[in-house]
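Starting off with a structure, shown below.
Just one protein chain is left out here, and the rest sit where they should.
Residue numbering begins at 1 within each chain, and the chains themselves are lettered A and B in the order written.
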Amino acid sequence: MAVRIGVYICHCGTNIAGKVDIAKVVEFAKGLENVSLVKDYKFMCSDPGQALLQKDVEDGLIDRVVVASCSPLMHENTFRKATERGGLNPYLFTMANIREQCSWVHIDSGQTTDKAKDLIAAAVRRAFLLEPLTKREVPINPRTVVIGGGIAGIQAALDLAEAGKKVVLVEREPSIGGHMSKFDKTFPTLDCSACILTPRMVSVGQHANIELMTYSEVEEVSGFVGNFNIRVRKKARYVDSELCNGCGACWEKCPGTRVPRKGNVHEKLSLGPTTPIYMPFMQAVPAIPVIDTETCLYFKDDKHACGLCAKECERGAIDYEMKDEIVEFEVGNIIIATGFQTFDPSVIKRYGYGEIENVMTALEFEIMNCASGSTGGKILKADGGVPGSIGIIHCVGSRDKHYHDYCSRVCCMYSLKYSHLIKEKTDAEVYEFYIDMRCFGKGYEEFYDRLLTEDVRFVRGKVAEVTDVPTCKAEEGKLIVKVEDTLIGNVRRIPLDMVILSTGLEGHATLREIAKKCSVSVGQDGFLIEKHPKLGPVSTATDGVFIAGACQSPKDIPDTVAQASAASSAVLSMITREKIEIESATAEVDEDKCSGCKLCNTLCPYLAVKFDEEKGVSVVNQALCKGCGTCVAGCPSGAISAKHFEDRQIFAEIEGIFSGL
Amino acid sequence: MKLKAGIYWGAGCGGCDVAVLDVHEKILVVAEKMDLLFWPIALDFKYKDVEAMDDGYLDIAMFNGGIRNSENEEIAKLLRKKSKTMVALGSCAHIGGLISMANFHTKETIMSRVYLESESTDNPDSVLPLEKWNGGKEELELPRFHQMVKTLDQVVDVDYYIPGCPPVPDQIVSALSQVWEGTLPEKGSVIGAGTRTLCDECPRIKEEKTITSFKRTVEIIPDSEKCLLEQGLLCLGPVTREGCGARCINSNVPCRGCYGPLEGVHDQGAKMLSALASVLEPKEEKEIDELIGQIADPLRTFYRFSAAASILRRKKV
Partner (left out) sequence: MSFEPKIVGFLCNWCSYTGADLAGTARIKYSPNLRSIRVMCSGRIEPTFILKALYEGADGVLIAGCHPGDCHYQEGNYKALRRHRMLRMILPGFGIEPERVRLEWVAASEGERFATIVDEFTEEIRSLGPLKVRDSLEMVLSEDVILNLDTAMEEGGDANEA
């Protein structure tokens, strides 16, 4: 039976009709081959607009649908559904984008109308060759893995666990807690970080629905949405977590050290014990130490002379022979919450970090402020003295073409917090060297206002250099910050006792690796790419893989927690559905044509294309395929076809573009 | 009843006719089933004998060689008219063949190269062939040398294709047997060849491929067990129909593509290019250019046999 195509042309009010001559386009469409009806309507996406095409399908007037309106990214789904309601396979519908890529962007009405005609002719030719596709569903395993145990991972895991769903939380470090566990106070409310974080960490450790794997790394992810297989390496702690009760006898007697023995105050900064057997900080969850084999005397010494901790441990928990363990488990969804690392400022030579004493990073300053840290929360110079003046340099590694273009979003605020803490704890003069103050969050601008009254000196200008070479007597023995004060229009040299570099946030060094394992992409900025920058901030291009926190972009704690909850709710919505529809427009191998040349085998980013040794042909795992079509273009025999984007369909579109010449 | 058949060569080397003879003793089987009523290379028939036939008189006409001049085209049309079934025999008739590499040049440059410039030419008066010459009692004529080589189906309706340069003799017999047994497939099909690409009948071990360098056949002695493409030799096997018995491959020489692409592949050269580019290792423009710069004469490597059947068909003038 002949194909009958219905063409619906949308005015979109005046958005399209204002530029495109609808009457001419209608006449043109009527003359196209296989078109049996053409209708135009003010707003095709409105209920009556949709009803129009739905009814024509129901009445059996047409069996292919073309809507010429806005972008398919806007309303493809709307019209697919209308087509389906009419009783036709939704893939027998296609769209011509005569708004975003036509009426909105061109000036000459005649040329715009001509272009609309070409685009409609192309869509009509394509529609002629469309094939119905079947929807496919797979069941979803209700268990979730959360990768990363910072505040994002903790929040996501707790949300899911509280909803009664099983979670595996995998953390690289010996304890969960992430960066937040290293902070003393949080901006702008100045609540104690440990006080708000520790109860959550404890809940994670105790929750019946959460299986916690610390000191562990995800080695491999295979499978697809609803049915992922995760392989985790549990690194050897050399302390049996079943036996250890976290008493601390081991590190108290340990003769080794992880920090330089003769180091100054700054070099010896630490939150937990500085011994090779240690807990990263005292509130660690789990409260089980690990042995750092790099510095432990037992591992360094061939004769295994030390062994003191084993002797001290009453419960016999120390096990020097412990090996890494590989664990495998299945989950339905993945939340990546691997967080960030701070920018390493030693690459900016002119700031002298690592070369000049008393130039420190923000994170080091955080640790120094922690009451439980090595200085007991005191702000000290490297030599142990109290600083009389401190400068804080903003945007180190951020908003800088040489390093990262982006704003790290938290540095302005934590810098303000530092000023406040310094003023609270010392009598030091404080300088903030900033480019712009960015205080956008709830209570942030107010905090900035408050600091303006706390005798902090704000200098607007990007610091050129930090040096310890004096040019006058007043500069001797000081760090000199050279900066153009753009508000007074002068270059200033300001002598200080200590400089804090407000280093930016960047994607963790291992992010690319984990991204690759989970089949998600890392953007140019070094952070994970979300499905949509506005409307899909927690999902990714790979179904069943979600992202939360600073692995997606620099974030403060409230945003991180919000995104983590969003990710867990997205996962919950998946789990609650029990089944999920997966991509229908996939690639498919015609086994009668495939010669088994294996050219396509390396092309799939999702490892969906595999060689079937028994049949001697390559096959596409339909559950893994995302329909990108790379293997199709790579198949030399034409044995792989891309459903909904077949060669002949694309050829027809090309021909359609030129059919009206 | 015996079938009435004709064989003709257009612009070709005669290899296809030889391939027909190379069926050796099976020619007796062919002779038993068919009467050859027209085969200028082997038997003395005249065009006028064919012209005298009723339309559709021949059961089958096998046309080898491409369409290079007006005579090729005239006889192709004549045979089409006089035959029930028209078969394109060999690469030239099928996809243009080696001779269609001439499509990358204009008629003028070809004439001047052949009659004026070539190293072996001695033509002090720069004489070029004329279509008409009236020097004697009667006017003499030569067929017109066309602007470009065409495949058989670009000038007449073709029923079946037997690919190869030349086709494998056994495949010719098996294709002919389909004619007398009445087991011919759908019109337009390739007969006397396989349905997959050469890799299927290639006995070499194939692995996943990542190409880091290209070699010419003169540069290395390839490992005879391993896929040639994986060894950097530009083998067109992946984009070429099987059926030849992997003749070149078994001589440790890469496939050059004479059997043409599979159905659904619109342009053999572009398809090979696409597949090959997919598995190159480099990601940076400069490194990519360096690597593909190692391919000797890429145009004629990818389109060695299929220029006339390619989408663009010739060098644009």
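The criterion applied here is as follows: contacts are C-beta pairs under 8 Å (C-beta built on N, C-alpha and C of every residue); 3 or more make two chains touch, one makes a residue touch a chain.
This is a predicted model, so every value here is computed, not measured.
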Sole residue of A:519, A:552 or A:568 that reaches the chain not shown, by the stated touch rule: A:519
From B:44, B:181, B:225 or B:285, residue that would touch the chain that is not displayed: B:285
Residue in contact with the excluded chain [from B:51, B:117 or B:263]: B:51
Those residues of chain A which, in the complete complex, touch the missing chain: 71-74, 97, 99-102, 104-108, 111-112, 114-115, 118-119, 122, 516, 519, 521-524, 529, 533, 541, 585, 603, 605-606, 626-630, 632-634, 642, 645, 647, 650-651, 653-655, 657-658, 661
Touch residues of chain B, complete complex, unshown partner: 47-48, 51, 70-71, 73-74, 77-78, 81, 104, 131, 141, 143-144, 146-148, 266-267, 269-271, 273-274, 276-278, 280, 282-283, 285, 288-289, 292, 295, 298-300, 302-303, 310-317
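Heads up, the rule we're going with is that only the chains that are shown with their structure count from here on.
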Partner chain B, residues of chain A touching it in the complex: 592-603, 616, 630, 633-639, 647, 651
Complex contacts: residues of chain B adjacent to chain A: 195-200, 206-210, 227, 229, 237-239, 242, 261-266, 271-272, 274-275, 278-279
